[in-house]
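Selected chains from the complex are presented in situ; the others are not included.
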Amino acid sequence: MFEKADVLLPKCWPVIRVDGRGFHRFSDSHGFKKPNDDRSLHLMTKAASKVMEDLKDVVLAYGQSDEYSFVLNRNTTLYNRRESKIVSTITSLFTSCFAFHWSEFFPTTPLQYPPAFDGRAVLYPTKRILRDYLCWRQADCHINNLYNTVFWALVQDAGMNKNDAQKRLKDTNAGGKNEILFSQFGVNYNTLPQLYRKGTVIIRPPPREPAPSGGAVERGDRDGTDEKVPVLLTLNEDIIRDNFWVSYPHVLEGEDE
Amino acid sequence: MFEKADVLLPKCWPVIRVDGRGFHRFSDSHGFKKPNDDRSLHLMTKAASKVMEDLKDVVLAYGQSDEYSFVLNRNTTLYNRRESKIVSTITSLFTSCFAFHWSEFFPTTPLQYPPAFDGRAVLYPTKRILRDYLCWRQADCHINNLYNTVFWALVQDAGMNKNDAQKRLKDTNAGGKNEILFSQFGVNYNTLPQLYRKGTVIIRPPPREPAPSGGAVERGDRDGTDEKVPVLLTLNEDIIRDNFWVSYPHVLEGEDE
Amino acid sequence: MFEKADVLLPKCWPVIRVDGRGFHRFSDSHGFKKPNDDRSLHLMTKAASKVMEDLKDVVLAYGQSDEYSFVLNRNTTLYNRRESKIVSTITSLFTSCFAFHWSEFFPTTPLQYPPAFDGRAVLYPTKRILRDYLCWRQADCHINNLYNTVFWALVQDAGMNKNDAQKRLKDTNAGGKNEILFSQFGVNYNTLPQLYRKGTVIIRPPPREPAPSGGAVERGDRDGTDEKVPVLLTLNEDIIRDNFWVSYPHVLEGEDE
């Protein structure tokens, strides 16, 4: 009775974004490699995958740094679209999976203290606006990663102190930073792992096309062995341009607009 | 911009209740003792205590079964009173502590899968209505515990099957259940541990009274050694009657109404 | 501070629907003609038109019976999209215009008491769903009007009492009602005024096409006299089928989806 009704507006795409609480300190305490620690990034993706395996209405997850965004089907009826239940359950489940699988990714680094995440819901009325949101997160990944890559090169490889490195970068644009990386460290930014530059997107595989009618072959089992359709596809691709969405039209499909 | 403003109404007491997701299955999977598993109850309280140590604006926590309620100071400014941030962070932190401390309480039972909790906020305008909420949760503890105690006595000790036990209890009131326990199992319900019958309430200790003015004794250090004020008090007391609130007036204190 | 932030989700189409408070009694007290009183319907439309003249972000209004729905531009920034301000102001303005223009439409019937309306906001994420809403209101108009038309024919023309008329109609479908009207009263429902059958839709006229480039004629002033573009178009058309929307594409236009 004192609990507010908090149903998410029907037909909008709900996005739940979780973000590590105080991960500046958490990454320090656990010796994360700078600017990118593969163990942490893969653990984040493991936890996100577990969330997607559990909650079938998540159609896509996108992660970078200490955050992951979960896109729910616009027609989801999960918990009757109650915002608190959805946000708290996804955040809790993600947190729990992060802790549960920690030692698989950090076998020699014990958890020093319990990691926590905040969570929030955002609602997008159309596919276009939803895609704008995802573009924003991937652009954020790119900008931060470029900055961090040069910054830590200056500090770790060129021995600059942090203050000087910051000053050095303050007035450079993207081109300037690429230039420093290339001329001073021989690094072509565009050859760095897509994991760092693009973040990670997780989707479900496209549905199998139905077997040709009249054909003798069993659906999903053409050679008589058990099918091996992966449960999830984990990609480090550009999701800003149309290409990704053209390749995987099923992700946001459905009677639209 | 697509994120809704969700500030909790000023001056109201926010209560965040977390509840185990699917703990029927979780308790089975981990061999919880029925009707009460001390390990689980103590782990819940450990996790709740860690939340209170971290978040100073929690003035009281009350737990029973697979749930814990956290009462925030009515004037809290935690996360600017943003509901999603508060609910998701408390739920995440509680979950994480539950997983983190699991092995201390279940040393011989590994976690089978990541436990999760849902969380929600409820808002109470006055102390009286807040106390009514806590009464409701403690009464719920009592009712469920009495039922479960007799039910499992019938099943485990008297060898009844579950269906018959359920039928036997369907039309009994509290008195009838007490009677069965006493006459058939020699158990006086009121002598069972308060932990089971009352649940657990965690508060902060009362503030030290100031040393008498002009007195020579150091504040909080009467015998010259370091003070040993416990950080938290963990109690299994009745919180329905006035007695508890008279004993610990500081818990809900402050300029009120 | 105790006032809740209530910003309408960006990009969604806000619809404000006002509905006469207790118009069952109000129509009786003022001798409304049954089932349709032209004076009342035209007064409603006058009031709605005044709202549209005042608030430029209303792109369409649809009215029937004692209700009017105002569709705001999906990108409106009216009152910074604050729901209470928008709903209360539109409802107040509509009410005030209804009272203000009363005597123009009811010259011989003085207002017996102050008429009031309730108001509410509904939010539609896409054009398609917005159109579904409008279809729902127009279908409601049709169903009620068909029922009321037959009902009052039975009562007023055939002298049936209200109870019997109601019973007579209880199990008839639309076809059955048309049949009664035609066979018993010689009325072809489809020839009744569209005002009654379709309700009223108000839109702004399409923007003038730009003068042919290189032409000497002033924009909007081809023959040298002042332009006479009507400020609003008032129509009694079907808005369920595509035709209306094809004819007036500017109404819901704009970068979409």
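Some notes on this structure:
For reference, chains read A, B and C in written order, and residue numbers begin at 1 within each chain.
Definition applied: contacts are C-beta pairs under 8 Å (C-beta built on N, C-alpha and C of every residue); 3 or more make two chains touch, one makes a residue touch a chain.
Note that the coordinates shown come from a computational prediction; the quantities given were computed from them, not determined experimentally.
Here 3 of the identical protein chains are placed; the entire complex in the file holds 4 of them.
The rule we apply is simple: only the chains that are shown with their structure count from here on.
Which two chains touch most often is answered by the contact tally, and the pair is A-B. Legend note: the chain whose CA centroid lies nearest the centroid of all displayed protein CA atoms is A.
Put simply, the chain farthest from chain C by mean CA position is B.
The angle of the rotation superposing chain B on chain C, based on CA atoms and rounded to the nearest 5, is 180 degrees. The geometric centre of chain A is 35 Å away from that of chain B, both derived from CA atoms. For the pair chain B and chain C, the distance between mean C-alpha positions equals 55 Å. Averaged C-alpha coordinates put the centre of chain A at 46 Å from the centre of chain C.
Counting partner chains per residue, chain C shows two or more touched chains at residues 9, 11. Looking at the complex, you find that chain A touches chain B at residues 2-4, 18, 21, 50, 83-85, 87-89, 91-97, 99-100, 111, 113-124, 129, 133. Those residues of chain C that touch chain A in the shared complex are 9, 11-12, 123, 125-129, 256-257.
Chain B makes touch with chain C in their complex at residues 1-2, 4-5, 7, 9-11.
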